[in-house]
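All protein chains of the complex are present and in place, except for one that has been dropped.
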Amino acid sequence: MIDAFRKGDFWAGLALAALGAYIVKESLGWVYLGEDGPGAGFFPRWYGITMVFFSLLMVAGAVLKRDPASARSTLNWSELRRALGCWLALVICVALLKVLGFFIAFSLLGWFMIAIMFRQPQRIALSVSIGGALGFYLLFSWGLDLSLPSGMLF
Amino acid sequence: MKNNRRNKMMRYARIIAMALVSTFISGVACAQWKPSKPIDLVVHTGPGGGSDVLARSIAVMLEKEKLLPVRLQVVNKTGGNAAVAAAYLADKKGDTNTIGLITSVWIATPLTSSEAKVTLRDLTPIARLVLEPAVFAVRADSPFKTMHDFIEAARANPGKLKQSGGSLTSRDSIMRQALQQHTGTKWAFVSFQGGGERVAALLGGHVDMMIIEPQEAGEHIRAGKMRVLAQIAEKPLPNYPGVPTLKEAGYDVTVPPQIRAVVAPSGVPKEVVAYWEELFSKLHNTASWHKYVADNQLEEGFLTGAELPKSIDRIEDELRTQFQHAGVATVR
Partner (left out) sequence: MDVINGLMQGFAVAMTPTALAMCFIGVLLGTVVGVLPGLGPPATIAMLLPLTFKMEPTGAMIMLAGIYYGAKYGGSTTSILLNVPGESASVVTCLDGYQMARNGRAGPALGISAIASFIAGTFGVVALMLVAPPLAKLSLAFSSPEYFALMVLGLAMVVLLAGESLTKAILAMLVGLWIASMGTDLFSATSRFTFGMTNLLGGIDFVVVAIGIFAVGEVMANMESSEPAEMLPLPKGLRNLMPTWQDMKDCRFAFVNGSVLGFLIGVLPGAGSTIASFLSYGVEKAVSKHPEKFGTGVIEGVAAPEGANNAETGGALVPLLTLGIPGSGTTAILLAALVLWGFKPGPLFIEESPAMFWGLVASMYIGNVMLLILNLPLVSVFAQLLKLPGYAMYPLILGVSMIGVYTASSSLFDLGLLTLFGLMGYAMRKLHFPTGPLVLGLVLGDGMEKALRQSLMMSQGDIAILWQRPIPAVLLAIAVLLLVVPLFKKFNAMRVQVIDQEA
């Protein structure tokens, strides 16, 4: 059992089973079969139930399969940290778009990724990120007349 | 003595100065406001949809008649049967460079959807432009020759006949509810997302009847694929001389009209509203506008000022009553 906790399949299966249960619960509040045919609750109920079924199948598979190799493999936390760190940077970039505008926010994101995550020299990081932002601006905003997120500062 | 006279002079000077300043200020305020940045005209359909096409035509007409000193661009905010567009406009409080082109669905959706929080009372109505008539259409080889044929067939076979149309809160659906209640009959309603699919369903024989705008039906009728049983309009349409209105056909059923109007966000200064009102008033007097209305078989229905909110409220009340009679849940 403890082995199963290590496997991603186990947790993914549980999460999806929870999602499926949520979907079914929501669908109970909608019309299942109206007078004009199936209502809004028809489809969700069925794919929700199917989702619960298959995800529990996956959980069972994770628990029952005795696979010593996969039981030993653990998550590489440093890799995960890096990926999630990058993701967090993206989230902050998007959150700041309203305030800083695309140019500055993207330059910051680029700089963060190149200088911090890839540990490249500052001049490369700055030139690529600011150059990239400039390039995007020229191509999209000026050249194609599309609007890019503009914040209060730019 | 000298002091008193100086004080008096100072007082007069102050009064005169204040008078001058206030005249200047009110003069500036009364000076015509003109837009200086491009104007966004928000529509709730995607490119190619009904409101979108009208919006683009308006932009072209305004440019042709040189009524607007800046560019008018169309902004599509689709989703939620106009709820997304309405919410977008509501966010633009006080913005003098954004207006919206609405249809009756903007009034209907907040009645049935709790997430659609923005009603027309949260926006500033500017002017109603046109009313959109509709016709009952069947395939050319259909056995129904008059509205009476269809209704009687529906009475004899409850639930068997089918109508293709839009969503539950669209005009075709509301008309069906009203007509069913009035005549005590019942027929099925099949919703399709796009106008093309609805027409295809009718022409392919999968449904028996549809309610369609005359301009959309025009070509199919001309090619002899579709026939019109009755028209839904205040005044009889010029292109359909032999076709009775619903009332003339014996069914005195009215539903809230399908309107197209212009609104602005709330919190917009009075002189800006006055500018918009004047702009669209001028537009509707131009030759290009008359030609557009005639070509697209719309009904002139220009209305602005104090009467407009009242007419909108009337539509809202009628819709609410219709929905309740039809058993559709209303949330407002």
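First chain written, first letter: the chains are A and B, and each begins at residue 1.
Operating definition for what follows: contacts are C-beta pairs under 8 Å (C-beta built on N, C-alpha and C of every residue); 3 or more make two chains touch, one makes a residue touch a chain.
This structure is a prediction, so every number in the text was calculated from the model and none was measured.
K.L.:
Which of B:191, B:266 or B:281 sits in contact with the chain that's absent?
P.N.:
Among B:191, B:266 or B:281, only B:191 touches the chain that is not shown.
K.L.:
Which of B:151, B:178 or B:199 sits in contact with the chain that's absent?
P.N.:
Within the whole complex, the residue contacting the unshown chain is B:199.
K.L.:
Tell me which residue among B:159, B:184 or B:267 touches the hidden chain in the full complex.
P.N.:
B:159
K.L.:
Name every residue on chain A in touch with the hidden partner chain.
P.N.:
Within chain A, the residues that touch the unshown chain are 8-9, 12, 16, 19-20, 23, 26, 30-31, 34, 36-40, 42-44, 47-48, 50-51, 54-55, 57-58, 61, 76, 79-80, 82-87, 90-91, 93-94, 97-98, 102, 106, 109-110, 113-114, 117-120, 124, 128-129, 132-133, 136, 140, 144, 146-149.
K.L.:
Would you write out the residues of chain B that touch the absent chain, in ascending order?
P.N.:
With respect to the unshown chain, the touching residues of chain B are 46-49, 52-53, 56-57, 59-60, 63, 74-76, 78-81, 83-84, 87, 109, 112-117, 159-160, 162, 167-169, 188-197, 199-201, 203-207, 218-220, 222-223, 225, 328.
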